[in-house]
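Quick one: the structure is below, questions incoming.
Apart from one protein chain that is not included, each protein chain of the complex appears where it belongs.
Letters A and B name the chains as they come in the text, with residue numbers starting at 1 for each one.
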Amino acid sequence: MPERISILIILIPFIGALLFPLLKHNIAKYLSLIVSMLILFLAIFIFSNILNNNPFEYNLGGWKRDVGVAFWFNKFNLIFCIVLSSIYLLTQIFFIPHYHIIYGKKLTKFLSLQALFFMSCFGLILTADIFNLYVFLEISALSSYALIALGKGRAYVASLRYLILGSVGASLYLLGVGFLFAKFGTLNIFELQSIVQNQVLGRSTFVSLVLIILGLLLKMGQFPFYIWLPEAYEHSPTSVSTFMAPISTKVSAFLLFKVLLGVFSISQIKNLLPESTFFVHLATVSIFYFGAISIRQNCLKKMLLCVLLAEISYLTGSFWILSKSSLSAFSFHIISDSLMIFAGFVCIAAIEYLNKSSQFKDLKGIGRKMPFTTMCFILALLSLIGLPPMCGFFSKFYIILGAFKEQHFLFGASLLFSSLMLVIATYKLIPILFFEDYKKIASSRDVPLRMKFVLACSILSLFFVGIFSGSLMKLIS
Amino acid sequence: MFKVSRLLVILLLLIFGFFLVSGIGELPLFGNPSNPVHKQAGNYYLEHAEIEMESPNVVTAVLADYRAVDTLLETTVVLLAGFAVMLVLFSTGNISKFEEVVNSSYILKISTKLLIPPVQLFALYVLAHGHHSPGGGFQCGVILGSSLILQALVFGVKETLNKYPPKRIINVAIFGVLIFYSIGLICFIQGGNFLDYSQLQSILSTTESHTRSLGILFVEIGVSLTVMSVIYLMYIFLITKGEVNN
Partner (left out) sequence: MKSFFKNIILGQFNYLAAVALILIGLYAVTYKRSFLKKIIGLTIFQTAIILFFISIGYKVGASAPVIPHGKGHEFQNFLFQNPLPQVLMLTAIVVGVAVTGLALALLEKIYDEYGSIEENEILEQLRKDDA
């Protein structure tokens, strides 16, 4: 029974995206809320089913695995889907009442693009066919370009730059798929795995691997290729960056894991890419760099984006250590980091709702005016720093443990360094938030109740994931 | 972005090129019929397409049945591009501000009026014969879209906008994807997997291969509607810079 309805995770946002432009604004808004709730319940239902049974495959069109396209449902995929759908639901709860103010006539198309973005993220997580992955990648990319361009003004330049770099990345990925296809003749990950298992891998496989990695690193925003990321998320409307920033980079990181380790085994990758520690060193350098510049930012959004870029490098580094423990840490960090960044962005959105800006100079004394919101933001920052019992502590702990086991001490040290930098940044921030006088004359209330609810949910989820991190790690390994 | 010299860029690109060529040496030889790429799915498609779905054009069979999900997503990409162009470019400006010089001669107008219907008929022929000769949904959509663009070129954008207003045309595009999606949904509701056309057999009550053939035809209709609308929309929005109101 869950096998049959599992495809609905993709189908429900899809039908939503198709119907929203045909309906009136109000109906479309609440329908999108219903859609996000349905996806969440469905994901939880399938996950609870899969805890007792085996992972399963869904063949679209009824054709067998290599002839048609197949989707793969296993525990980690579904956990990630649950996280994504809860982000969708929380974003909708947060923003729905004032979407029409932000977007006016463009509201239904915005909702449609948002639904297609989420559908493509679910598809990226679930698909087991590397060409289908490229098509989903392009759907998510196109919807991101359009959503970012809603910011107008500078967002057009940011979106165009993102478009060019993102298309180059996707095309490099496609070229890598081409090399694999020419050599082995199949597009399904499991078929490829069975063919590749017994073969000695040569130069063309190495080339395809490097191309796929380059393409996905570009999409992830890893160090030399991160140039599109800060501008794109800074100039896009807040309602867009709230859900896009936590998700799109993590999904691309997950794709790296899925494609590389789904087809090849760890030892094969180590043989093919003897210099894989290069990526760990790259990640270390970028963590130091982003840690250092995060102190000098004067805007909450930019600070959070620096942290986001550093977190992406955590993921890259812990992936390329290529040991079982570091890969479990990688998976755990994907989940926890999406939640943390989302919590941070939701707090910024709440602050901007009343304050219209998140520059430090405009934030004086907000802590006393909006105590709940500011507390939530401080908690999110503490989680990113790595304070127990929140999930940030556990994810950093597992990554550092995995790094030290494999003698990558500098990488572990860089994580501690970035935590330290974030502590310094928070220390600089707290006086501005709490101890200065609030100069602007504005309404004397805090953000509306629904926003408080969303903030509370996101922070509680951080605690929740932290407390249950042990069982989560067991599930993932 | 950064000021780099042209030589450095060319050098880096040549290194990248050598890297790619080094991987080529190991690939199977060009044109060899026993390459691994033909072994797995390629030969299966060639052997079974005609039997399973009465479609001698194997490309259409693969596109619209074996890998129908890819086509559905691709049509969604087209629709998404239409939405995106509308979102980015749509402004509240008036079309009367758009300065166009339409001085088509009488001969041009008459011959276009005579030419457009056969072009559209040919497009429908291409759609309907997608099973037997090269053709299918995308080709039909492009030909129909270009017939609309031809109207806009010869008769002027304003007149074409009156006949085909963008707000209605985007609904046609959505409807196209909805057709494709609902065929898959019917298959799903009837008990099979999504886009498994054999489940339509109870509704259409013919042989299974004929059911699949009809399923292919229906989804191609949806695809062509979407492609036609979005190509026309992209032309209109790019030409008028979005000022399409009356």
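Just so we're on the same page, a contact is a pair of C-beta atoms (placed from the backbone, for glycine too) under 8 Å apart; a residue touches a chain by one contact, two chains touch by 3 or more.
Note that the structure is a prediction, hence the values are computed from the model and not measured.
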{"item": "Neighbouring displayed chains - absent chain, whole complex", "value": "A, B"}
{"item": "Sole residue of A:60, A:163, A:189 or A:217 that reaches the chain not shown, by the stated touch rule", "value": "A:163"}
{"item": "Options B:46, B:102, B:121 or B:189, residue touching the unrepresented chain", "value": "B:46"}
{"item": "Contact residue for the chain not shown (choose from A:56, A:131 or A:190)", "value": "A:131"}
{"item": "On chain B, residues whose C-beta touches the chain left out of the figure", "value": "1, 4, 6, 9-10, 13-14, 16-17, 20-21, 24-25, 27, 29-33, 35, 37-38, 41-43, 45-47, 49-51, 56-59, 61-63, 67, 70-71, 73-74, 77-78, 80-81, 84-85, 88-89, 132-134, 138, 227, 230, 234, 237-238, 241"}
{"item": "For chain A, residues in touch with the removed chain", "value": "131, 134-135, 138, 141-142, 145-146, 149, 153-154, 156-157, 159-160, 163-164, 167-168, 171, 174-175, 178, 181-182"}
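Convention: only the chains that are shown with their structure count from here on.
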{"item": "Chain A and chain B: spacing of chain centres that average the CA atoms, whole Å", "value": "31"}
{"item": "Sites on chain A touched by chain B in the complex", "value": "7, 11, 14-15, 17-18, 21-22, 58-63, 66-69, 106, 109-110, 112-113, 116, 123, 131-132, 135-136, 138-139, 142-143, 145-146, 149-150, 156, 179, 181-187, 191, 202-204, 206-208, 210, 227"}
{"item": "Complex contact set, residues of chain B against chain A", "value": "1, 19-20, 22-28, 35-42, 44-45, 65-70, 73-74, 76-77, 80-81, 83-84, 86-88, 90, 170-171, 174, 177-178, 181, 185, 188, 192-198"}
